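Left out: one protein chain. Kept in place: all the others.
Should a chain be cited, it is by its letter among A and B, assigned in written order, with residues numbered from 1 in that chain.
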Amino acid sequence: MINPFLFWVVALLTVPPALSLLFAKKAVHIAMSIVLVMVGLATAYVGLDAPFLGVVQIVVYTGAVMMLFVFVLMLVGVDQREDLKESIKGQRWIALFAAGGLGIFLISIIARVTLPVSSSPVSGDPDVIAGVLFSKYVLVMEVLGALLITAAIGALVMTHMPQLRPRHTQKEISASRVKVGADPVNRPMPGYYARHNALDIPALDPQGNPIPDSVSRVLEVRDQTQDGAEFRAQLEDAAGSSLPTPPASAPDSVVDTSKPDSSEGKGE
Amino acid sequence: MLDLSWLLIAVPLASAFVLLLAGKRANSWGHWMGVAASASAFLVGLIAFLQMIGRPADDRAINVHLFEWIPGGEMHLDAGLLVDPLSLTFVLLITFVGTLIHIYSVAYMEDDANRRIFFAYLNLFVAAMLLLVLADSFLLLFVGWEGVGLASYLLIGFWNFKPEYATAAKKAFVVNRIGDIGLIIAMGLMFAAFGNLDFDTVFGGVSGASEATLTGIGLMLLLAACGKSAQFPLQSWLGDAMAGPTPVSALIHAATMVTAGVYLIVRSAAIFNGAPDARVVVACVGAFTLILGAVIGMAKDDIKKALAASTMSQIGYMMLAAGLGPIGYAFAIFHLVTHGFFKAGMFLGAGSVMHGMNDRVNMRRFGALRAAMVVTWVTFGFGWLAILGIPPFSGYFSKDKIIEAAFVGEGWQPWVFGFSALIGAGLTAFYMSRLFFMTFHGKARWEDDQHPHESKLMMTVPMIILAVGSAFLGVILASGDRFVDWLEPVTGHAEHGEPVLPVTGLIGSTLFLVAIGVFVAWRKYGAADVPIEPPPASLITIAARNDMFQDSVNRAVFQRPGQHLTRTLVYADAAVVDGAANGTAAGIAKTGEVTRKMQTGQVRGYAATMLVGLVILVIIVVQGGL
Partner (left out) sequence: MDPINFVYLAAILFAIGSAAVLTRRNAIVAFMGVELMLNAANLALVSFSRIHGEVDGQVMAFFVMVVAAAEVVVGLAIIIAVFRTRQSISLDEPAELRG
């Protein structure tokens, strides 16, 4: 017989996380909850004398399917917020009655039947499963194999993006850059004080002026740039005036002048 | 030669086709070809007749098998000809009178641009009429029946550039169709009762059929005969049919086609012998029509329409005789033959008069033509005497026999039929004398530009021949009951019954009534002046001038209700039938409009529907214990 403790563990492990499907806002949270549900179900399988299926459940669902879900979630934009306000009139009530009714109806039916539990359970070990799978259900298995291959090819076909425009060669790219007057060469690397992680500090030109283009645009947007004044002061203290002194206006022009608020905040 | 009887039909038919298809290049010789076709048919008929006379009396019915026509399962019908005394009589009448009228037409239609087509139609008519009388089954007879109807239609409307002539043709056609329905129904009844339509099977099966069936068939045949022979109540077309060229009126609407109804009834003698009730109806129709036609004839001023009314009346005599049964069949055919001669002769005379009077037909503007057209006057006179029944002219022998036979019988019938025939004879004498005197005697009441003259030789010769026939045919055929004996194999032997009144008295009273009629007519129209405008007259005269308001009656009784019925049907068709169809379509479209809204395009909506349906299904399956 089944250990009641096992049942309650499984019930607690599956039903509350499953309810997150209805009430949680973020899709990632839901995905993680479902992973929990899958693990719970795997536990149940093991408890129900189906150890092979339990392992497969873990591998296939938690390991593959749910990770695929999360992967796709990341791909399509994890922060796509879902508006929980219902847009179809009456849909929520229909859903409540249909799903609730179905659940109640199923439970009432299950309550009405009494099935004698087999006293000699067959443990679903891999060799037993394999024995049935490759004898009784071999044709079904073959067909399912074909289905899997078809599904894989279908997914490939559906996600394939056709090349609509001709591919640009490197020569064409450089020619177009010259034409619009952009820098013909790579932009300068950031960093002046190499002893630090200096990606957030702009490089200096030969006159000692900072070059804004040398800092990643992303860092500027996130207000994570710094100016080099602090470190320069430390260096000047250590080495006297052996280093070339940048002009006084340098701290102000460290950051992009298009972001006056950020430059002010950092300048103090 | 009897085996070659099919030539009778084939030659005129081929000629008709050649004339119709040859086009204008046949204009110069086409009419002679038509005459030749008709004459050769007559020649074939004559030879057949001579051969037939040489055979014993009980072996005078020859079946000529033509071809397998309708090889059906239950109904196997071959096309064949039946050459017997009755059909040969008709063949001779049709081809002889037909040939004369062909010759007459050559001159009469000389100025008509479409003379070739006219002869084609005439030949077509001859062929169809011969097919009608020679057919050995009702179905083949029906083919000829329709053929003469077609020819009649084409020839009445020959001058169809005049709308009223075209309308007259259409009227004749439509009224004839009503009769045709009768024939079709009769054939259907025959097929149901006897299983086939050839004369042998039908007449052979009569003894095994119930009287009700035979009466039904007989009445339907009578309807057909009424349509074709212009008998009451389908008489209205004959007067208007005079719109056709006069030779057509002479051939088709006096001598031959209109008598086809009489032929049909005599041919179906076996059926009518088994259905006395139907026969009485036939006799009643004949008696009524003979009076009706005579009354109409008394009031008509149009020479051709007066003759047409006379034709109606005379065919009434024939129908009366045919309705009398075995004693009357032979007399009906006898009168038919003599009538064919004298009436055709008079029509040709009328045509000759019209030819001389610039195609005018109003007798009130004729008069005193005797001097201008001597030959016409004499030949017409012969016909006049013949129709009056003055001995020894032919009408005397045929008509008096009918009057005599009408008085034979029991109960009310001899009195009604007999006196109808007797009074009809007096009326006939009056209106024919009126016609004759108004046209040829009295003072000239011609219009200014009239220069009456005798017609050409080619027109007068046929008239002379027909006049001779009118004069002597009766004597020749009646002497020694020659004609009756000749027809006996077909009509059957009849015991001469004793009339309810003495025969001599009947002959005497007939002649007396005729004399009174002639005398009154002479007083009124011969000796006295005839007013140019029709004088005011009694109600019955006005009614007669208007053909007894037959068109108004038809309009009120048949046309109006028919139109209303049709409109109702059209409305019902539009509202009910179309309404059902369109309503179904509209209903489906409306349902689509409504249910379309259910298709929101919302995937989750579909999912909800699916789940609800699934739940319901599961509930049904589980609770149903399936």
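The criterion applied here is as follows: contacts are C-beta pairs under 8 Å (C-beta built on N, C-alpha and C of every residue); 3 or more make two chains touch, one makes a residue touch a chain.
This structure is a prediction, so every number in the text was calculated from the model and none was measured.
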item: Touched by the hidden chain, restricted to displayed chains; value: A, B
item: Footprint left on chain B by the chain that the document does not show; value: 595-604, 607-608, 611
item: Missing-partner contacts on chain A, residue numbers; value: 1-4, 7, 10-11, 14-15, 18-19, 21-22, 27, 30-31, 34, 37-38, 41, 44-45, 48-50, 52-53, 56-57, 60-61, 64-65, 68-69, 72-73, 75-76, 80, 82-83, 86-88, 91-92, 94-96, 98-100, 102-103, 106-107, 110, 115-122, 124, 128-129, 132-133, 136-137, 140-141, 144, 147-148, 150-152, 154-156, 158-159, 161
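In this section, only the chains that are shown with their structure count from here on.
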item: Whole-Å gap between the CA centroids of chain A and chain B; value: 105
item: Chain A - residues contacting chain B, complex; value: 88, 91, 94-95, 98-99, 101-102, 105, 109
item: Chain A-touching residues of chain B, taken from the complex the two chains share; value: 600, 602, 604-605, 608, 611-612, 614-615, 618-619, 622
